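Let me begin by presenting the structure, written as structure tokens, before commenting on it.
All protein chains but one are shown in place.
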Amino acid sequence: MSDATKDQVIPDARIDDQEEPDHTTPTILSIEDMWVEYKTPHGWLQAVRGATLDIKRGEAVALIGESGSGKSTLGFAILRMLARGARIAKGKAIFTNSRGESYDLVTLPDKNFREFRWSECSMTFQAAQNSLNPVMRVKDTFWETAKAHGKRNHKEIDERTLDLLRKVQLDPRRVFDAYPHELSGGMRQRVSIALSLLLEPDLVILDEPTTALDILTQRAIIDVVKNLREQLDFTLIFISHDLSLAAELADRVATMYGGEIVEYAAVRDTFYRPRHPYTVGLLNAVPPIVGEEFTPLTAIPGSTPNLLDMPSGCPFHPRCPYHTDICIREDPPLMDVGGNHLTACHHHDKVTRDPEIWERMTAEEAVG
Amino acid sequence: MNEPLMSLQNLTRTFDTRGGRIVAVDNVSFDLHKGDILCLVGESGSGKTTVARMAGGMLKPSLGKVLFEGRDINAMGKDDFKSYRQAVQIIHQDPYASLNPVQTIGEIIRAPLLHHKLVKGRREATQRVAELLELVDLSPAENYIGKYPHQLSGGQRQRVSIARAMTLNPRMIIADEAVSMVDVSTRVSLLNTMLKLSNELGVTFMFITHDLSVVKYFGWEGRVGVMYVGKLVERGRTPNLIGRSLHPYTRALAAAIPEADPDLTRSKEKLQLRSLDIPNLNALPSGCVFHPRCPYWVEGLCDVKSPPLVDVGNGREVACHVVVRNIQEGGNGRDLAPTSEELRTSSAAD
Amino acid sequence: MAEATLNTSDPTAAAVEVEMRKKSFWRVFVERNKAGAFGIFLLTVILLLTFIGPFFVHGENRTNVSLIYGGPSWAHPLGFDHSGRDIWYQIVHGGRSVILVAFLAALMATAIGVILGSLAAMIGGKFDVAMLTISDVVLTVPTIILLAVLAAFVRLNSPVQLALILGATGWPVLLLAIRSQVLSLKEREYVEAARMLDLGMPRILFREVLPNMASYILINFVFNMRGAVYGQVALYFLGLVSLSGVNWGIMIQEAFRRGAVFLPASMMGLVAPIFMIVMLMWSLILVARSLEDVFNPRLREP
Partner (left out) sequence: MATLVTDVAAIEEEEDVVRQSRLKGFLGNYFLRRLFRAFLTIFFVSTLTFFLVRLLPGSPVDVYINQQIQQYGYTYEEASNQARSLFSIDVEQPLLLQYLDYLKNLVRGDMGMSITAPGTSVASIIESRIGWTIFSVGTALIISFVLGSFIGMLMAYWRGGKFDGFMSTFGAITGSIPDYQLALLFIVIFGVRMGLFPYTQMRGALSSGQQVEFSFAFVQDALYHAIMPILVYVFVSIGGWMLLMKSTTIQALEEDFVTAARARGIPEWRILVFYVGRNAILPLFTTLTVSIGFVVGGSLLVEPIFQYQGIGARLFESIQQRDYSTLQGIFLMITVSVVAANLIADLLYSRLDPRIRSKG
């Protein structure tokens, strides 16, 4: 299946304004053929199927996908935070720290991994409302985190905490001594983001940072993350079901479907020159707000696949208007179609954003 | 014009909470004619769902009336109320909670048909169930009739909810965040299904959402009302309102939403608010409820007097002193001067 | 959560689905819940022994001086008690009334709890407040003490009276539980949808609300049976029920009265009924804990 590696680059199919493959910036995280499984009463379920992903130092990468696409599972797998009953069945995740040392996060011994967590790579969780201990004050959470990583200078920690709280636009006086339940959802989300930066990690993972928040609060979070990225130089992976968030924040976008990464490209490539029918389908289903004209939208026919009962070949073929026999037989690998634009589609050269082809398919097949 | 199908007149709803009485909905009025699509937009705490529940007869208003075909639903006789109840249906947000987990899809849809004797016998019932499932694009229907809700995807479940709502041939459907928990790729087809009901069967829709982009698609032919902390702050025809919103709150909302277009979204003009916090319903600000967050507020006016909803022409109404004054002075209502910096800081102190 | 798709064009998918259906519910159940399966087995054995057993184990329950503390034999595997009565005979014949009384009491408590609990939730207002207060008060007093004091004032002469008094003290927990369940179910969106469709209060209660509490009610019923076994045997032990007939509770009470505790020879007369009661209680708790699975539609159809 996913035997796509960097060797399989198809050379020179670039359009002029596509970006140059970047060989100078070091890679911070390199995920290779990662498989993650969950145990269910009806057997093992593959939530991530052979994901391969290279992330450069300093980049902001968006992992985009719908429910069941495996995007959060992949995020959790990096930090080895998988739920009970889940395991990394196969694969590597090579992390290279700022001193140039590389190690595989999958096989790193537990003791070293505990040190790695948060000081090298931190994460804020979806529903950050619940990610703070309800019986612990905000300041204690910060203090304990610092202490767990050998920092015991109270004053220093407090100063850093206050500074971070200010950076995420919170009133430190109000938040520092508060219990989580005394803060609003948006405030707790910002506390979590501040907490994730406490130990100056190189890599920060945000899992659905704006989900379940009001729109104006979402905007505030987006702006906070943007500002932080400008001020502090960290690599960002964020996981979201919201394409617009990727458009706003990401340098590169990885689109996931049915546990596989189906497209990985620079943000402008993803949105203006998508090479995978699923990405196209998603883009055609999201309306813009601005503008005074009506934008027709088309849905992707069918529904997201059952991970316990995946279709053969390409996981997207039952919903794809381009699918042919080869798609039913063979799962396409993630391949470079030029300009560091990776896609996993047999028919990537035929893919266009023309909505008509989708409408035709919708008309032909019954919507499920 | 002829009599509206439903008319909400000065609806107000208060709740008593530990922190005192809160006004969840404050003096909201609008009419819906047959075949209308009305979208109510607002964030949490805006009172949009409370309006929906009052319109659906699930909650009694504290003040004001809900008129259905000219008659107050809360003063109706038993028979009239029965016919109102069957004519107005609600579709809920959560596709996981809105279907009874222990009944099959067939049982769920068959029940109202048999209870109200709309069909004779089980065979006709099954046939009608199949028709309804096909109506909401669940076909072939045999694939779904025997399934339990947990065996369907979120979008499919939401379709079952619509089919169930259609059993009694309702004239109006209140959709309360009906697509907010459905995957992006299938959301549009669900909206299309509902648009089909509106276009082909003339069903009136009251569509509650927090998402302006969904409004733009679903409510393009209809009207929008924007709610903020219990009040209607702006309303008008969708094309007018979405592209050229007037009320600073609506503008902030439209500007805050990221677009699925990197160049556009990064260059989009943002409206900087003065405060991030939604006011506590227990301690609403004086005057205009939006003034503590509004970049255009005028001291001595906005913090004193609550603005009424004013018709500014072109079928648009807005509740904002500053915008109305600007238009009266010949402006377009959008080129407003932000309140000066000193004023902003002095107000932040209180 | 895995979501099933229906429009897969892949023929193998359909085959897999059929295969999953074939795996019978009971097999999935036993695989998932071994303790529960054992509980059902144990309960079945006890029920067979106490309800069918009496047709096969004959004898009489008469004092026989010559057999006092007689040792075990093939015909009388547990030996004889302080009055020379066959202990095995008493074990087989003495469980029926214990189980029946507990069943009757639990039935009564459950009926009261379910009816008043759902009414309190549905009606609300003063009725609700009254129900809450009464349950609160009854709950504070230790059940067994309330039971003992009540029984000290009222003479208990028949198993039915015993069941009545047990049932009358066993409902408050269930009432509160049912009340809060109905309150939460009432707010569920599918119940609201049923109200919008004007399906009528009885249908909403019996088709939409109660079926979703079926496992809950049954679990509580089983726990109530446990409580009733405990309370019932305790009342025998306290001598508050007039002693007649063959009954595990009476066996314990008489053995204790006769100082069986200190007489090694009489141990079987005490230990055997205790063993039966413990097995009964144990099987009930295992069954109660597995009921959730029995009612889970997800286990029936993947």
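Each chain gets a letter, A, B and C, in the order it is written, and its residues are counted from 1.
The criterion applied here is as follows: contacts are C-beta pairs under 8 Å (C-beta built on N, C-alpha and C of every residue); 3 or more make two chains touch, one makes a residue touch a chain.
Since the model is a prediction, treat every value here as computed from it, not as a measurement.
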**Message:** I'm checking contacts with the chain that's been left out. Which of A:195, A:265, A:300 or A:314 qualifies?
**Reply:** A:195
**Prompt:** Considering the whole complex, which of C:175, C:197, C:234 or C:250 touches the chain not shown?
**Reply:** C:234
**Message:** Which candidate, B:4, B:47, B:248 or B:262, sits in contact with the chain we can't see?
**Reply:** B:47
**Message:** For the chain not shown, which residue from A:148, A:328 or A:357 touches it across the whole complex?
**Reply:** A:148
**Request:** Identify the residues of chain A touching the omitted chain, counting contacts across the whole complex.
**Result:** 66-67, 79, 81, 83-84, 114-119, 122-123, 125-128, 130-136, 144-145, 148-149, 179, 181-182, 185, 192, 195, 211-212, 241
**Complete:** Against the hidden chain, chain C presents residues 35, 129, 133, 136-137, 139-145, 148-150, 152-154, 187, 226, 230, 233-234, 237-240, 252, 256, 260-264, 267, 270-271, 274, 277-279, 281-282, 284-286
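Just so we're on the same page, only the chains that are shown with their structure count from here on.
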**Request:** For chain A and chain C, let me know how many angstrom lie between their CA-based centres, rounded off.
**Result:** 51
**Message:** Based only on mean CA positions, could you tell me how far chain B sits from chain C in angstrom?
**Reply:** 50
**Prompt:** Could you state the distance in Å from the CA-based centre of chain A to that of chain B?
**Reply:** 32
**Complete:** Residue ranges of chain A touching at least 2 other chains are 67, 303-304, 366, 368
**Request:** Name the residues of chain C that each touch 2 or more other chains.
**Result:** 3-7
**Message:** Applying the document's contact rule, which stretches of chain C touch chain B when the two form their complex?
**Reply:** 1, 3-7, 188-190, 192-200, 203, 207-208, 211-212, 214, 297-298, 301
**Item:** Complex contact set, residues of chain A against chain B
**Value:** 66-67, 169, 184, 186, 214-220, 222, 241-245, 247-248, 267-268, 271, 278, 281-283, 285-295, 297-301, 303-304, 362, 366-368
**Message:** Give the list of chain B residues in touch with chain C in this complex.
**Reply:** 56, 58, 82, 85-86, 88-90, 92-94, 97-103, 111-112, 115-116, 143-144, 147-148, 150-154, 156, 161, 164-165, 167-168
